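Structure first, commentary second.
Every protein chain of the complex appears in place save one, which is left out.
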Amino acid sequence: MNAPVDAIETFRAETRAWLEANCPPEMRRPLRSEADVVWGGRRAQLSEPQRQWLDRMAARGWTTPDWPSEYGGGGLTPQQAKALRQEMAKLGCRSPLNSFGISMLGPALLTYGTEAQKQEHLPKIVRGEIRWCQGYSEPGAGSDLAGLQTSAEDAGDHFVVNGQKVWTSYADKADWIFCLVRTDKSVKQGGISFVLFDMESPGVSTKPILLISGYSPFCETFFDDVHVPKANLVGELNHGWDVAKYLLGHEREMISGMGLGGGGHKSLPEIALDAIGAEPDGRLDDPGLRARIATFEVRAMAFQAMSERFMDELKARRAHPAQPSMMKYYGTELNKARHELIMAAGGSDALAWDSEASHGGAAARGWLRTKGNSIEGGTSEVQLNIIAKRILELPGA
Amino acid sequence: MNAPVDAIETFRAETRAWLEANCPPEMRRPLRSEADVVWGGRRAQLSEPQRQWLDRMAARGWTTPDWPSEYGGGGLTPQQAKALRQEMAKLGCRSPLNSFGISMLGPALLTYGTEAQKQEHLPKIVRGEIRWCQGYSEPGAGSDLAGLQTSAEDAGDHFVVNGQKVWTSYADKADWIFCLVRTDKSVKQGGISFVLFDMESPGVSTKPILLISGYSPFCETFFDDVHVPKANLVGELNHGWDVAKYLLGHEREMISGMGLGGGGHKSLPEIALDAIGAEPDGRLDDPGLRARIATFEVRAMAFQAMSERFMDELKARRAHPAQPSMMKYYGTELNKARHELIMAAGGSDALAWDSEASHGGAAARGWLRTKGNSIEGGTSEVQLNIIAKRILELPGA
Amino acid sequence: MPLFLNDDQAMLADTARPFIAEQAPVGHMRGLRDAAELTGFSRDLWARFAEMGFTGMLVEEAHGGLGLGQVEAGIVLEEIGRNLTPSPFLSTSVGAVTALKGGAAALTERWLPGIVAGEVVAALAIDEGTHHRPLRTALKAERSGNGFRLTGDKRFVAHGHVADLLIVAARTAGAAGEPNGITLFAVEKDALGLTATPERLADASLASRLAFDGVQVDADAVIGEVDGGWAALSRVLAVVRTGTAAEMGGVSAAALAMTVDYLKSRKQFGVHIGSFQALQHRAAHLYAEMEVTRAAVLKAQQLLDADDPHAERATLVAKAMAGMTTTLAVQEGVQMHGGIGMTDEYDIGLYMKRGRVLAEMFGDADFHADQLARHSGY
Partner (left out) sequence: MPLFLNDDQAMLADTARPFIAEQAPVGHMRGLRDAAELTGFSRDLWARFAEMGFTGMLVEEAHGGLGLGQVEAGIVLEEIGRNLTPSPFLSTSVGAVTALKGGAAALTERWLPGIVAGEVVAALAIDEGTHHRPLRTALKAERSGNGFRLTGDKRFVAHGHVADLLIVAARTAGAAGEPNGITLFAVEKDALGLTATPERLADASLASRLAFDGVQVDADAVIGEVDGGWAALSRVLAVVRTGTAAEMGGVSAAALAMTVDYLKSRKQFGVHIGSFQALQHRAAHLYAEMEVTRAAVLKAQQLLDADDPHAERATLVAKAMAGMTTTLAVQEGVQMHGGIGMTDEYDIGLYMKRGRVLAEMFGDADFHADQLARHSGY
């Protein structure tokens, strides 16, 4: 299966040349704030370079490099996809498209979707035409998905959905939702199905939740007699858990990636040196902070190796099925630690909330945003429970 | 109740003068190893300065400054006792006598003992004539004292004791034991009594436990038909728990005191500077270790204030009854942290195990010894359970 | 002196706690924030602080104050922290009053009555870079005419845009990094050439950047000795650092209380989440850190009040501990609240923001631990 080394090196060289020729210079600058991230969708407002970069990458299927080309994906081997990622990182290319369609729904559809569902939805995800959101959590349920209340009643060729979701990421900006609904009230663990529907369907409404960061990336989402065609059921009726769990694993992978920082941002030592300066011998002029940053950098680089190992093991189907919990736990805790250090490095400047010089309080708001990393997608405590039970096989209480 | 300030200052000045005149110079040098600690007892082998220092202090009752003078104690007020401690610390005077009699049994006898018991035992504790050990833990019971098995059967004017204890501190060197025994097998929580007996009684045998430090401060202790006069019952029959709990509180206080270090030892920064040296501007020439030591010093000084506050609150009967658990937890964890740093500061020298230059591996053995601090006298986990339940009033599982 | 509040102090706490909880609970701060209020605090509340005697509590009785000490100021500050009350109390009634005590009679007469009356607000202009480094004070004060001309910038000056009085650390001699050559000035609002640019911080408080463009002050604006201001500045820093630590104690205490309440009420998987042992242990650990920190802060206050030579060390310990403990308290608070802890609607996030600002103010835990190490000779 492994491509010979020289074939990979040829691919790498061609890729680099193509990226250099096709990635607009604006798309090779560090992201300054969350507003610079391209999410796509019907209502997306992209700058010219963003649009160019997205279209060029989508044309090659490189917004989803390892998806099959029949659905618009890049059809790359794991080695090629890794080489592409590495070359993009070297040139500082931004990601052309961020999307829950790519990171969550797509893999689930590839595994559980019907051929018609794949043909309908995957190409639009690749091209960034449809923006997806996820409807899992409900008020009062938190990490405990078993208490799911949103109901879908059988009405012949469609379901009638009623209920309320919470923590729906960007529901107010999304075009479609993938959603867990209860289709059988007589059981607790089963009886849940995984459905897709358009957010413009009659009866759908959203209400943004103001977060401590001052942003509203999440919504409360309400369903009032929403009609969902049965063709939009993914996987088997009453077995939506399987799809959801598969997808949660992918979500944890994605969130755990945050621990790596990077993504074109200034490095933590750079931030600190800029804000604080150096002693004559070049050491950061704050010995306590320097020691804490150095220890953090050790962990961050080790986690970078771990992420590489994890991806390699996943591809080779050697990863422990609960390993995504470890990655999610470590990656999100690391990302929180990074932002605590960014705040310490920035000093009083990092406390600014809305000044222009602070890019609208980017440091402080980014810091507060990361506090949710270890809550969303299963809290750190839930991940530790999973590791203890499923990997260490410690006894239940 | 408070003595006027000038009376205290007079006492302080007189005390200092007396200490300067009476504390032998050898007893004002830092302890080099555990062997320098005076425990007293029938078989104690004291150096001449140790003997002098003990006898002079005992004559004034200052081995137990705040015990009533009718039992040989110093009869000092809390203010005077504090002034004595402070003056001893200033002059670097060693403690004349360490003893479980002083730190544990004495306070319990003062509260629960009969007049005859007080008259019999307290003066000998003050003078270091009898060395005591504690028989609480049993094999397999650990922190769970309710599973106590050692039995004491009623045989008229005496009990017949059979069973086994473990983790009996210095049982092989002690003269007498205070011991929990089961006097009623029909109940679980009650049915336990607190008795005293001579370790030379027929049927008592001990077996030292070799620890990872290479020392054997603890023993397994076996009782085979040991006769214990009923006059040696402390407190009420079947209510030994009350005495034991009272005493455990005192043990926790004592162990928590370890976090303070001091006691004539070299300070952590001194150890580090000696082993590593300084940069030209005087900073320790190991920036990471320096930062860790500085953070530790912050905690240690804060805990010193906490210890002062705790003693003051205890004296004023304002301390939360579960506060000793907090002190025990914090103090022992701090002491472990101190010794981890001592090892890091000492580098390869601190790893030596039996060379003369290393005082017989004092650093490494001391470090390993501290690992037991957070286990003995109730583990850190047990203390945290107590804080959560009794202070924060969090619900049971 | 025992290391707990004496009867008078306990009585003050019994007064201050309900007073501030009623007059300025968290909703008070939310109101100012949501109205995008530009003063940064309520002048009405400040007047009521004066009625209570708080504004002048450190001022000697001869000047109309209560003649109390740092322990008492800390009691008020703890309640301010507990309720996230926006107030110029620390900069005015603790920082500026301490500075003025070392000044000439003309200065104290000029300013103290207004402070006691709740009519004057003061701000401390110390930091120049992103981090608190007072020894590196570089704002230039050159002799000029009957006084001095001040040139340079200050930042992170809480209440700087509305203060009637600015306590300014400036350099009259020597180089940045040297204690000698620092001079403290009492500068009046509206001095020519002085511009204050207020900036909203994460906790919704307002701090200013100050530009001194050749600001002319009279010689009697000097507090204490010319070139010899380091000692006076150190005294001011000792009390405001300790005061900040006391305020942080209130922030942590409220965060823990709120979190423990949540743990007792919230159910998941059918049981109260407060019964999960992992959370219990973390809450208990936090409690221990908070108790130890509280003792360190009280110790610093008592030593300051006793003019003890060890007070400075104790102050470093107090502010460093407060930094570490408050950070832990708010982090655990948000995490244990789960999703709702991330919402603006719940208060715990406001405590996280305030804790962060206070952790930075007058030096963070790294700074204070480093100072302690230098102090101890390593």
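For clarity, chains are labelled A, B and C in written order, and residue numbers in each chain start from 1.
By definition in this document, a contact is a pair of C-beta atoms (placed from the backbone, for glycine too) under 8 Å apart; a residue touches a chain by one contact, two chains touch by 3 or more.
Model, not experiment: these values are computed from the prediction.
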Indicate each shown chain that the hidden chain touches within the full complex. A, B, C
For the chain that's not shown, point to the residue among B:Cys133, B:Val166, B:Val181 or B:Ile387 touching it. B:Val166
Using the touch definition from the top, which of B:Pro68, B:Gly190 or B:Pro287 touches the missing chain? B:Pro287
May I ask which residue of C:Arg17, C:Arg136 or C:His281 touches the chain that does not appear here? C:His281
Which is it among B:Arg85, B:Lys371 or B:Arg390 that touches the chain not included here? B:Lys371
Contacts of chain C with the missing chain: which residues? 276-278, 280-281
Had the left-out chain been drawn, it would touch chain A at residues 269, 272-273, 278, 282-284, 290-291, 293-295, 297-299, 301-303, 305-306, 308-310, 312-313, 315-316, 318, 323, 326, 329-330, 381, 383-385, 387-389, 391-397
Can you list where chain B touches the absent chain? 137, 142-144, 166-167, 209-212, 214, 275-276, 286-289, 292, 336, 340, 343-344, 346-355, 361, 364-365, 367-368, 371-372, 374-376, 379-381, 384
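Just so we're on the same page, only the chains that are shown with their structure count from here on.
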Work out per-chain C-alpha centres and flag the one nearest the whole-protein C-alpha centre. C
If every chain is reduced to the average of its C-alpha atoms, which one ends up farthest from chain A? B
From the C-alpha centre of chain A to that of chain B, how far is it in Å? 54
Roughly how far is chain B from chain C, centre to centre by C-alpha average, rounded to an integer in Å? 41
Contacts with two or more other chains occur in chain A at residues 287-288, 292
Contacts with 2+ other chains: residues of chain C: 276, 279, 365-366, 369-370
